[in-house]
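Encoded as structure tokens, here's the structure I'll be asking about.
Note that this complex is displayed minus one protein chain, with the remaining chains in position.
What follows is subunit A.
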Amino acid sequence: MRLYIKYDGIVACRVILQEQLERLNIKHKLLELGEIEISNTVSDADFAELQASLNKYAIYIVNNEKSQLIQRIKDTIVEMIYENDKLPAITISQYLSDKLNLSYGYITNVFTENTYSSIENFIIIQKIERAKKLILEDQLTLTEVSYKLNYSSVAYLSSQFKKVTGLTPSAFKRIVDKRRNLAN
């Protein structure tokens, strides 16, 4: 038997955080975009234990301000691409500076200086990542996928898909299907 699973990574992550924090009796409030406010003092031992238990889920406590900001930028972009049924019509630069309350110039500078990628490139990769998921779920046509992700046309989605993966959307789907058959 083979089950196909649909999941929401952001919800799953919040549940894991909640469970682990409660297990160690840490009073907390989960804020948006990967921030947690802790109201009681946490012993070093508990902190280490929390870190270790979260690392198992590939969740890491970030403690440098710049990497924190980069993480928030990434989370905001991912949230924008995944949480909305259709991408918002406002420009991504506007969206980011509104959400993070910082100038877009500052945001792009920090991002480019500290990652191997520009924000624009990161956004393209994330959009194609979402497109891959939607293509594999097989419930929407490519035209519907391109509409959902705010591409002006299917042709534009296909060409960006090809640029990021080197494959056409249909070759991509064929390869994943073959891989799954092979694993059976």
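Keep this in mind: a contact is a pair of C-beta atoms (placed from the backbone, for glycine too) under 8 Å apart; a residue touches a chain by one contact, two chains touch by 3 or more; residues count from 1.
Here, contacts and distances are computed from a predicted model.
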Among "Response regulator receiver domain-containing protein", "Autoinducer 2 import system permease protein LsrC", "Cytochrome oxidase subunit III" or "Glutamyl-tRNA(Gln) amidotransferase subunit A", UniProt's protein name for the complex chain that is not shown is "Response regulator receiver domain-containing protein"
Checked against the full complex, the residue among A:Gln18, A:Gln94 or A:Ser117 that touches the missing chain is A:Ser117
Residue positions on subunit A contacting the omitted chain are 58, 60, 67, 74, 114-117, 122, 125-126, 129, 132-133, 136, 164-167, 171-172, 174-176, 178-179, 182
